[in-house]
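One protein chain omitted, others in place.
Up next is chain A:
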Amino acid sequence: MNYQWNWGVFLQPTAAGDDIYLGWMLSGLQMTVMLSLSAWLIALLLGAVIGVLRTVPNRFLSGLAATYVELFRNVPLLVQLFIWYFVLPELVPASLGDAYKQSHPVFQQFLAAMVCLGLFTSARVAEQVRSGINALPRGQKNAGLALGFSLPQVYRHVLLPMAFRLIVPPLTSEFLNIFKNSAVCSTIGLLELAAQGRQLVDYTAQPYESFIAVTVAYVAINIIVMTLMKKLEDKVRVPGYMGGK
């Protein structure tokens, strides 16, 4: 193989002339980070609510939460994304659908991607929250109730603070997954990191440099997130539990 390596390609001006190719990569990186963080916020909040509902002593609510989790876990992310992006705007009331379709294309893509990734991940977070709550000794809940706390108070002051400290390691891996899964959103045209990489290939015919750069960027995100989460893990670790000090 006689491939012409050219790492200088990143400093060349783009075909449109508005930027250098490195600028494209950086804006892709920025999009990936923004999308992942905002989706993570949705996933964490919604996941906590659904996870709690799965453990409450009410068959209707826990059944509803279980259905939610199964629904989002058994349909591929790509299919969910296409349903959010192509199908839902057709099914909602016309005024809402039209307003969506007339908004800025990047806004449409970002909104669909954020909601899709957020809800997809929330089902996984919910499972972790549930297993965290179930891992606590039964006595904790009973002691709370015996002290006169209401059930919501028991969750807020006793169960959830403990459960969240226990599930930091599995949440870390879900947090890493959301960055990786955000690459799927390139399929609806959102110009995040993977999409910018492909675009660069189309414009410059330097696939190896572009793919290596994108891969390195994902590995770097991975390392940064792991380092930060390790710090958090050490801070919130519960003494006396496996993995505790």
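Methods note: a residue touches a chain if its C-beta (ideal position, glycine included) is under 8 Å from a C-beta of that chain, and two chains touch if they have at least 3 such contacts; residues count from 1.
The working rule: contacts and distances are computed from a predicted model.
The listed choices are "Sarcosine oxidase subunit alpha", "Aldehyde:ferredoxin oxidoreductase", "Glutamate/aspartate import permease protein GltK" or "siroheme decarboxylase"; the UniProt protein name belonging to the chain that is not shown reads "Glutamate/aspartate import permease protein GltK".
Among A:V33, A:V56 or A:L77, only A:L77 touches the chain left out of the display.
On the side of chain A, touch with the chain left out of the figure occurs at residues 1, 70-71, 73-80, 82-83, 86-87, 90-91, 94, 176, 179-184, 186-187, 194, 197-198, 207-208, 211, 214-215, 218-219, 222-223.
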